[in-house]
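One structure is given here, and the rest of the page talks about it.
What you see is the complex with one protein chain gone and the rest in place.
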Amino acid sequence: MTRMNMIQAINSAMDVMMERDPNVVVMGEDVGYFGGVFRATAGLQAKYGKTRAFDTPITEIGIVGVAIGMGAYGLRPVPEIQFADYIYPALDQLVSEAARLRYRSNGDFTAPITVRSPYGGGIFGGQTHSQSPEGIFTHVSGIKTVIPSTPYDAKGLLIAAIEDNDPVLFLEPKRIYNGPFHGHYDRPAKTWADHPAAEVPAGHYRVELGKAATVRSGEAVTILCYGTMVHVVANTIEELGVDAEIIDLRTLVPLDIEAIEASVKKTGRCMIVHEATRTSGFGAELSALVQERCFYHLEAPIERVTGFDTPYPHSLEWAYFPGPVRIGEALKKLLKD
Amino acid sequence: MTRMNMIQAINSAMDVMMERDPNVVVMGEDVGYFGGVFRATAGLQAKYGKTRAFDTPITEIGIVGVAIGMGAYGLRPVPEIQFADYIYPALDQLVSEAARLRYRSNGDFTAPITVRSPYGGGIFGGQTHSQSPEGIFTHVSGIKTVIPSTPYDAKGLLIAAIEDNDPVLFLEPKRIYNGPFHGHYDRPAKTWADHPAAEVPAGHYRVELGKAATVRSGEAVTILCYGTMVHVVANTIEELGVDAEIIDLRTLVPLDIEAIEASVKKTGRCMIVHEATRTSGFGAELSALVQERCFYHLEAPIERVTGFDTPYPHSLEWAYFPGPVRIGEALKKLLKD
Amino acid sequence: MDAPRANLPPLSLHVPEPRFRPGDEADFSDVVVPPAGSARRPDTAEPASSFRELAYTLVRVLDESGQAVGPWNPRLDPEALRKMLRAMALTRAFDERMFRAQRQGKTSFYMKSTGEEAVSVAAAMALASDDMCFPSYRQQGILITRGYPLVTMMNQIYSNKGDPLQGRQLPIMYSAKDHGFFSISGNLATQYPQAVGWAMASAAKGDTRIAATWCGEGSTAEGDFHSAMTFATVYKAPVILNVVNNQWAISSFSGFAGAEATTFAARAVGYGIAGLRVDGNDALAVYAATEWAAERARTNQGPTLIEHFTYRAEGHSTSDDPTAYRSAGEPNAWPLGDPIRRLKDHLIAIGEWDEARHAAQDLALAEEVKRAQKEAEKNGILGHGLHQPFETMFEGVFEETPWHLREQSEQMIAERKAAGI
Partner (left out) sequence: MDAPRANLPPLSLHVPEPRFRPGDEADFSDVVVPPAGSARRPDTAEPASSFRELAYTLVRVLDESGQAVGPWNPRLDPEALRKMLRAMALTRAFDERMFRAQRQGKTSFYMKSTGEEAVSVAAAMALASDDMCFPSYRQQGILITRGYPLVTMMNQIYSNKGDPLQGRQLPIMYSAKDHGFFSISGNLATQYPQAVGWAMASAAKGDTRIAATWCGEGSTAEGDFHSAMTFATVYKAPVILNVVNNQWAISSFSGFAGAEATTFAARAVGYGIAGLRVDGNDALAVYAATEWAAERARTNQGPTLIEHFTYRAEGHSTSDDPTAYRSAGEPNAWPLGDPIRRLKDHLIAIGEWDEARHAAQDLALAEEVKRAQKEAEKNGILGHGLHQPFETMFEGVFEETPWHLREQSEQMIAERKAAGI
């Protein structure tokens, strides 16, 4: 076991996979020599050479399109999109190609690619370095969407994603690269130093896709969340002393519906927290699923606490961010009757 | 009043607007001389000239990007994307540019564009001529999404969209261009000939954005739908003799929440029907909203009848399509207790 | 928008217009057709910057008298020439038949490659059998040349129970990995960066196989085309990038893709990539250009873009009627002739073929196609009976079907049962 922050864990996952499988390659803007603007691929080019870890032209269409071709050849590309806000130019290659290839060719060709991308706000990144586009991809048949919340999960999930034979979008909550974020932007930043999930095995291990983690067991309410929000939620309910059950989804598609259903049936209340804009966000799907499957167990309306339906603002970032105040108020409402 | 099918009504809306406002221009692949592969822009080039109705290169990025620039200049472009399945290459220009421009420039620049695109299946078009991507756009702050279900609405809504100062995605249910579709693919196709909403004024009128239409009043259940599904639903409940209230949303964003809330509170039951894939489709948002706002009025779980979470298949099109059988079975379930 | 400034000239917008519209007499006499044999053939090791002029001429081998002339003459033996001719004629016969099948309501859609058979057939012959092709929807000639069974193609077109794609794809969107033929996409030009990626992977692995890809001149406008060109030049990918300039993109003439200002081969020049402009109706020129480009790719000299200057002799697809937007006389007036006739004339000119054999072959090919059709129709045609079990619709979205798709599958089947169907 080694202590790793999330960047190191992600780096280690790629390192382990490149070591084990000569078909794993990493690529993207500034990914090669420099090792990525967040340093996630640092050292990989030096270790595995330029044909396995390389910089690319600045064209997200191309990065994903080329990765699909490499995948069709037999490689396992791990392209990086520098910020999730810049994934839109690649959308057609992801939606119409990567996600459809297996189905439309009836298994003749596949796209075993893992697209990594830092996402989410809380870093004063403004509109185009803060977005959470995961909801869009969950609507697309044929692609898996994975979001870790700890170094341990990040490494294990990324390894599982790279080993997966389907295309995976692996979104990395950049606010917690260096430490869990508890939602109080005005308090000193934490590091991963004393977090148990920062104990990460040096070698190969998998955290299976499609399995949620129960971060905390509780009886009063089920809170569904992922990424940065897992920590914000955990801290908030601790501050408020609420006996919530917190489920870290980890994989949005395919979803761990059993864990969700069992928990909501137990607690009778459900809250969903994500940073993405509210309307048609993944929270809507979670809400719909929960009410379809747990309707007769629900004692109060399912609450969504999400980013607002505006672009991510720069100066009012902390008003936009679904932090402790908004989660707290929603909890009060949800628990009141 | 003239009798128009939906194509003619859409054509008429553009004609009326081009006549009234010299800043309205139409553009897109095959849109100029030929008048569009569905003939929606037929005659406009002959009438208004090549600088106001023109063919474009085959690049959806470019079509939308150029339209945004024209809009910033002061024109009101109405670009066509030949099939909604081909809108993904333009997604970045729509999401990061058109939808954000007003906000990010604090009103300094705007993108008063109306992107028209035929969408939906039921025409044996296979995976890439059948998709319903509206859900993606409803997740994007700053863009309106409009879907008509009759010639009358198509013209009035399209005029309102073109006159709107915000970017509008205007999705046209191509299955009902030539006649309402009642869901039975194996029965003779209908035309608009005897449909009351095919009586269309020749001149200018608006159907306001953001207002739903109650297609049928009823007491047993509220059915939320739009586009082709309005007709499939109406026919199905007639066949089944169910006293449903059918709400044709017409605009998805901004949504007519008052109409929805009032109806569900009255009926106590709610069903949502769309052709798009289920997971994170707009039905999820509708379901979430309804349970949030009408929780204590709901007598049964909200039902979603949607396309399946697979690519749109070619030969099994009619098994995929959410037709009378699936709507009927879901209704039985919804009404049983 | 204030009033235009009076001391500056008013601007005007240029909107391209093709030279002939319905009712016009088509007259291509001003299309510059350089004589066969006139283009030089650089050594494959020469840098792309040394032969930019090849992007602005036409590589042509077959002259007006049916002789193969000049440095690009691939000097194929008669057997190969006859094989080429046969594959082209078979492609045309296949197209005729399947077009008719669509008109008879046996399927939903079809796309012919009439007039463009040389582009796919000659290229397929010049490539190694294990080189990987990333085609658009108009290169059925590759599959036919590589011996993919006609019956299987038809099964796909009919979405019937013999369809290897289980009815999931629109007709003609073939996929045939074991024939080095990538799954065709409905979205234009997406295959371009994929081909480059495949080629890069092959190079990274020290493999010997190269990639080739095709798109129409209209499709070059897509962002994917540019991304592919950029990746190809940056990594010197071993790939052949074919642009099939058949003058039309549905109803839009090539001017809407930029043909008024320069050639499509010139796009290559823009990236420092080797560019050739080839008489696409001259099967020997296509062969020679492909062979040359393949040699460059195989020796790590990088990518080549080949513009195939040809003509779409029929409608875009079964959904299209070209007389609505272009002169009916265009196909016949086209100055570069018919590729099958030109290759046939060459074989006759060199004494290796005659009209009688050609007529007999045409008959035999028509018979072969008809036989294949009968065979295929045993597996059913579109819409007459459902050929795939319902649950197949939910398979293959992912390698392992997750719970939500299993649930949807079960629900659908239960609903149908409950409804008594």
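We call the chains A, B and C, going by the order they appear; numbering starts again at 1 in every chain.
Here, a residue touches a chain if its C-beta (ideal position, glycine included) is under 8 Å from a C-beta of that chain, and two chains touch if they have at least 3 such contacts.
Not measured: the values here are computed from a predicted model.
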Listed residues A:I61, A:I136, A:V200 or A:I260, member touching the removed chain: A:I61
Touching the absent chain when the full complex is considered, from C:R19, C:K161, C:K177 or C:K205: C:K205
Among C:G66, C:P149, C:P164 or C:G272, the residue in touch with the chain that has been omitted: C:G272
Chain not shown, touching residues in chain A: 29-30, 32-34, 37, 50-51, 54-62, 73-74, 85-86, 88-89, 124-129, 278-279, 308-311, 313-316, 319-320, 325-326, 328-329, 332
Interface with the unshown chain - residue positions in chain C: 1, 4-5, 8-16, 48-49, 128, 130, 200, 202-210, 220-227, 230, 233-238, 255-258, 260-262, 266-273, 297-300, 302
Touching residues on chain B - with respect to the absent chain: 25, 51-52, 56-57, 59, 61-62, 64-75, 77, 89, 92-93, 96-97, 100-110, 141-142, 144, 164-166, 210, 253-255, 257
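As a convention for this text, only the chains that are shown with their structure count from here on.
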Most distant chain from chain C, judged by the mean position of its C-alpha atoms: A
Centroid spacing, where centroids are CA-atom means, of chain A and chain C in whole angstrom: 40
Whole-Å separation of chain centres (CA-atom averages), chain B against chain C: 35
Whole-Å gap between the CA centroids of chain A and chain B: 31
Sites on chain A at which at least two other chains make contact: 61, 89, 92, 96, 100, 103-104, 141-142, 253
Residues within chain C bordering two or more other chains: 166, 168-169, 173, 185-187, 223-224, 397, 404
